[in-house]
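Missing here is one protein chain; the remaining ones are kept as they sit in the complex.
Coming up: chain A.
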Amino acid sequence: MATFKINGEEHSLDVEPEMPLLWVLRDELGMIGTKFGCGIASCGACTVHVNGNAVRSCVLPVSAVEGQEVTTIEGLAESSVAFYEPGALTAVQQAWIDYQVPQCGYCQSGMIMAVSSLLTVNPNPTDAEIDASINNVCRCGSYPRVRKAIRSIASA
């Protein structure tokens, strides 16, 4: 039995301890916001937060989050926006709209989770720090806009 919190809600699930968190979220719980991209922690499409830190859920056994707090894209705003109301967005999500970052959008859940974690730790990253921290794959090439959107928040 795996017991942990997802977006503030306690879950107890009868799944194999080695099942990656990604497939627990998608196939057991039907939470589709977290995406499958490569299955080997190379592309970052599956990025979620565990206790606030960005991790790639496609290789993270569910046993590793026992008793931990998992946040997915669906719960990102609620976990970080003060006086949250449904529909509210984080500064990162709003910047993603303002700078029209997503194209196909498939990688953007992971991208937003990775950037949100970076900005929590380092609110004003240099370009080199962005490059070192954000190595998610975006096949549409939204990188120039990702950088602009990060800078807009960092300088705000």
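Annotations
Keep in mind that, in the parts below, a residue touches a chain if its C-beta (ideal position, glycine included) is under 8 Å from a C-beta of that chain, and two chains touch if they have at least 3 such contacts; residues count from 1.
The definition used in the following text is that contacts and distances are computed from a predicted model.
Of the candidates "Carbohydrate ABC transporter permease", "NADH-quinone oxidoreductase subunit L", "Xanthine dehydrogenase family protein molybdopterin-binding subunit" or "Alkaline shock response membrane anchor protein AmaP", the chain left out of this view carries the UniProt protein name "Xanthine dehydrogenase family protein molybdopterin-binding subunit". Interface note for the absent chain: among A:Ile6, A:Cys43, A:Val65 or A:Leu119, the touching residue is A:Cys43. The set of chain A residues touching the chain not shown comprises 16, 19-20, 23, 26-28, 30, 32-40, 42-43, 45, 72-74, 76-77, 89, 93, 96-97, 100-109, 112, 130-132, 134-147.
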